[in-house]
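One structure coming up, written as structure tokens, with questions to follow.
A single protein chain has been omitted; all remaining protein chains appear in their positions.
Here the chain labels run A, B and C in written order, and each chain numbers its own residues starting at 1.
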Amino acid sequence: MRKVYLDNIAGSPLIAEVREAMLPFLWDNFGNPSSLHDWGDPPRIAVDDARSQVAQLIDADDEEEIIFTGSGTESNNFAVKGLALAHQEKGKHIVISAIEHFSVMNSAKTMEKLGFEVSLVPVDQYGSVDPEEVRRSIRDDTILVSIMHANSEVGTIEPIKEIAELVRERKVVFHTDAVATAGSMPISVKALGVDALSLAGNQFYGPQGAAALWVRKGVRIMPLIDGGIQEGGRRAGTENVAAIVGLGKAAEMATVNQAVRMKHLTPLRDRLLTELPRKIDHVVVTGHPQNRLPGNASFCVEFIEGESLLMLLNSQGVAVSSGSACTSRALKASHVLIAMGLSHEIAQGSVLFTLGLHTTLKDIDYVLEVMPPIAERLRQMSPLYAKYIQKAKGGK
Amino acid sequence: MRKVYLDNIAGSPLIAEVREAMLPFLWDNFGNPSSLHDWGDPPRIAVDDARSQVAQLIDADDEEEIIFTGSGTESNNFAVKGLALAHQEKGKHIVISAIEHFSVMNSAKTMEKLGFEVSLVPVDQYGSVDPEEVRRSIRDDTILVSIMHANSEVGTIEPIKEIAELVRERKVVFHTDAVATAGSMPISVKALGVDALSLAGNQFYGPQGAAALWVRKGVRIMPLIDGGIQEGGRRAGTENVAAIVGLGKAAEMATVNQAVRMKHLTPLRDRLLTELPRKIDHVVVTGHPQNRLPGNASFCVEFIEGESLLMLLNSQGVAVSSGSACTSRALKASHVLIAMGLSHEIAQGSVLFTLGLHTTLKDIDYVLEVMPPIAERLRQMSPLYAKYIQKAKGGK
Amino acid sequence: MPIYSEKVMEHFMNPRNVGEIENPDGLGEEGNPVCGDMMTFYIKVKDNHLEDIKFKTFGCGAAIAVSSMVSEMAIGKTIEEALKITPSSVAEKLEGLPKNKFHCSNLGAQALHKAIENYQSKQKKGGGKG
Partner (left out) sequence: MPIYSEKVMEHFMNPRNVGEIENPDGLGEEGNPVCGDMMTFYIKVKDNHLEDIKFKTFGCGAAIAVSSMVSEMAIGKTIEEALKITPSSVAEKLEGLPKNKFHCSNLGAQALHKAIENYQSKQKKGGGKG
């Protein structure tokens, strides 16, 4: 059976160059970058190099603005909690969007428990944040705004540059979660005009275990993880050298190959976005029709629940994910789909294809071939579909 | 030139079995343990297995009590901050020892900033904590005691079982940082009687990037890293599967081989501890003479500064570390040595040998051969030594 | 371990008794779209026995497997026997369900019981035919 992996958001294979770069630091170069003897030199040099590579990926002038962390989730926790705590003498109000990743959303909730106040900026039906809405939500005691660069569940890219301008006018610190975009499309922290930006290597063919938070020089932040003075005292703990090296290499490869990669992904994504609703009735595309991640095609298939769809696709060799309640371990439908105004019933039919470097046109065509009978089969079992049909008949 | 690596505390090579276990999860099995399709199965099974292996290493009954984290530092931050925040309705007083690792020490300092109060329990000249001192420091509003199982800089093993008994009597939560001991000597959380315990794979030939906090069932803890509901909602972020698998395998190997490893290390350590002070005048052993880590031999060489000693040893192929001010990036002599009552002058001469699986008798003898002339050379340059000699002469 | 047992997978891939019964003797609905699982059970009763059962289910793998298993367990049984089918006995027959799926997706027994109640209340009203 054909194997078609379209769940790159959940995990993706390392590219060969990243693997090669990491291997020496997993085996022979086991030293600690802090060590003053010879064993410390290769890891120290390698971590410095990786810092430059990551700085370059996001067009940061000063590589010391890059703080390595362990995951995108950690970067977001660090940003939200660390920036809020460092600026609390000015106020205790935080603004985020209603469709942030849980790592931002729940960090903000934790800050609420510590006496902060959080406002959620709504999104429209495409998952887009209106900069005006952000501006309106800023108060005199607002100290932090965090709006994601793109939402990975529905692919929508947010107008960060426009938002940043308005936030800067109010002299409020602005963080963006760019985990879904960094390495997948060109990013310049200078052009965006943000103060802090999260990115993670596992989203662009780097390994688990290394991510980064970029914080503009001069912007204060409180550490999330205290201890030794690694990362300039901003993030403690012995460096995960192999993973950092992998992140650096992945950043370098992305800087070079981004344009080619986008050219590869976009037509495949567009084919899926246009053809699937043609092959299956009652399928809605979720997210923005144009402003979306190059590898993201997301839908809701009406009258069907996502997990059973996912499992039947899996039985045909196709890996996808879903934002349905049953597929989430929290057993709640994606807050992103709900924030976009979809009903719970429709949100349950969520299916998300995240394409990658290895995705081919044949893969897409295979999905277009196997998925309609699966949808049909589930609809034949669905009491919601039965009701719909009955109504439609009754309506005639 | 002979290469003698005696800085295993800073980093150590992976053992072959760990490497083999990790490789498939770095390359082919790139799936996400949360994924419901076939790609999710191997990582999910592997993470479950690792959890059992780690539970077994520390004799924990329930593997769900194991929470994977990214580093020993993170485990300690999670323990101190998470346990304190979860129990603050009872009080805001925390007790730690004066020789805790910075990850515990500075987490406690952060809690001070958030309105908590911290008491430091002193240690004696050997770095031992007196359980009575701990008992005396507990107040009605004490909610957390954190005392390390062993100090990795001076090797001293603390009487955790005795301390735990006294703390339990007062119904206070007790955490121990066992990063230096877990995997290096037998540990049973049941026998120790603690409520939470930190451990890290990189201390027993596992990889960077995976560590754990064990928390007894029923003991509340607040997450340090919020987000998705990985690790039962207690530590968010996509799992670093390869590292977790490596930690699990390293735990399994340690469970099996601990006794043999200790038998290998102890005589080598003892040879260094007895012979070095014989070969070089004015050398003091730091830490406890008997209750110490099997691979730890630590000294202060009087009239000499640790970094220059370290660099000259390095020029002879020997890797060690030091607790001198110059070797620390914070430029402060080890707080551990100072807490043990050593003068700054003597603490500057700190040198730490941490032996490992690969250390041989020849390595030790090589150190005993090359180190005396190095010490002599540095003393000939030392104004402190000159003063000492002058005084000694004057005294005659 | 994989999240679902082999038995669950088998019933999910080949669910028994999917469909509707025209003019059923009893009909029971359970669940709602917020939690993501909805089931409708149709029963045909003869001589106090469940002569035929059909169901339609909108929901996850567990929900579909549970519905299928419930229908298989109940078919041919007396009303009294069928009312003894519980979520636990269904989960057991399925060789276990994931912990977090137990409550939400394991609504099959309730849906069947509702269908039976529906039959019984009609009986009371209409004098019955069973």
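Simple rule for what comes next: a contact is a pair of C-beta atoms (placed from the backbone, for glycine too) under 8 Å apart; a residue touches a chain by one contact, two chains touch by 3 or more.
Worth saying up front: this structure is predicted, and the values here are computed from it rather than measured.
Engineer: Of B:54, B:96, B:333 or B:355, which sits in contact with the chain we cannot see?
Structural biologist: Considering the complete complex, B:333 is the one touching the chain left out.
Engineer: In the full complex, which residues of chain B touch the absent chain?
Structural biologist: 303-305, 307-308, 311, 315, 324-327, 329, 331, 333, 343-345, 348, 380-386
Quick note on the criterion: only the chains that are shown with their structure count from here on.
Engineer: What is the distance, in whole Å, between the centres of chain A and chain C, each centre taken as the mean of its C-alpha atoms?
Structural biologist: About 40 Å separates the centre of chain A from that of chain C.
Engineer: Which residues belonging to chain B are in contact with no fewer than two other chains?
Structural biologist: Chain B, residues with two or more chain partners: 36.
Engineer: If a residue has to touch 2 or more other chains to count, which residues of chain C qualify?
Structural biologist: There are none in chain C.
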